[in-house]
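Reviewing the structure listed below.
All protein chains of the complex are present and in place, except for one that has been dropped.
And now, subunit A:
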Amino acid sequence: MSYTGSAPASSSLYWKGMESSGDPHPPILAGAQNAWDMLSDEQSQKHITTGSGDLNNILGGGIHCKEVTEIGGVPGVGKTQLGIQLAINVQIPVEYGGLGGKAVYIDTEGSFMVERVYQIAEGCISDILEHFPHSHGKSSSGQKQLQPEHFLADIYYFRICSYTEQIAAINYLEKFLGEHKDVRIVIIDSVTFHFRQDFDDLALRTRVLSGLSLKLMKIAKAFNLAVVLLNQVTTKFTEGSFQLTLALGDSWSHSCTNRLILYWNGNDRYAYLDKSPSLPVASAPYAVTGKGVRDAASSNHKRVRVT
């Protein structure tokens, strides 16, 4: 039910090919594209790897450009880790199978720890060199050098301290992205935090949030980039008991194309694809290691966790 509103093809109409005469007709809507072109576009698109093959599989290859993906979970499950990982992975150079793009990271909570970003960049580089063993030391001109410092410098980091600043930053994004066309991912960590304070007028909150989400969807399409929104989990009182649910309420839940929920299963981290226009609902284990987000290791990998 909620899927239809956000399906990417729903707004495009095109006469070509639907007419028996075969005459080329102009598109009936300016800027419209036919479904065939869209499909081949999509198939040629590269996705941003999460660092975990299992996670990529349930996401259909990774995080998709032109789409808004929401990632939710309890504190400590790894939302920020995944956010930082994506900001690094989007920069994997094209010759190593990546997008070679830059990242915008909008930090509303203060969990973007630069020393950790550096570690994750180092982990990403060591994995690249492992997969491409012949490229050691190779750095031809024009090719991005595989140095953690370069990965750090190619993240545009915005620290946001109030919801007014958050709104201003998102409004400013369009201009910023127009000037920085190499940005391929925008991460907001978290979209929630400043909207859970004293917002007396809940109708206003809903309006502001749906305005933000429309803007972000538009940006994702217009600049061919991925938008990733991290969301918190809250307890909701329904039918006499408290249950865990994503924050910001029901109307917000329509505002993304894909939704991934991160959760604990015993001592293991799992991700659950809760909403997607094209992929089946599925879940997969993943791990957060010193190098960043990776596949969950087999059973002999023992971890200690607060239990």
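In the analysis below, a contact is a pair of C-beta atoms (placed from the backbone, for glycine too) under 8 Å apart; a residue touches a chain by one contact, two chains touch by 3 or more; residues count from 1.
By definition in this document, contacts and distances are computed from a predicted model.
Asker: Write down which listed name, "RecA family profile 1 domain-containing protein", "NADH-ubiquinone oxidoreductase chain 4", "tRNA (guanine-N(7)-)-methyltransferase" or "54S ribosomal protein L8 C-terminal domain-containing protein", is the UniProt protein name of the chain that is not shown.
Answerer: "RecA family profile 1 domain-containing protein"
Asker: With the full complex in mind, choose from A:G61, A:G76, A:P93 or A:P285 the residue touching the hidden chain.
Answerer: Residue touching the absent chain, from the options given: A:G76.
Asker: For the chain left off this view, which of A:S40, A:T164, A:N265 or A:S278 is in contact with it?
Answerer: Per the contact definition at the top, the residue touching the missing chain is A:T164.
Asker: Which one touches the absent chain: A:I48, A:C124 or A:I155?
Answerer: Of these options, the touching residue for the absent chain is A:I155.
Asker: Kindly note down the residues of subunit A that lie in touch with the hidden chain.
Answerer: 74-78, 80-81, 104, 109-118, 149, 152-153, 155-165, 167-169, 171-172, 176, 192-194, 196-199, 204, 207-208, 210-212, 214-215, 232-235, 237, 242, 244, 287-290, 301-307
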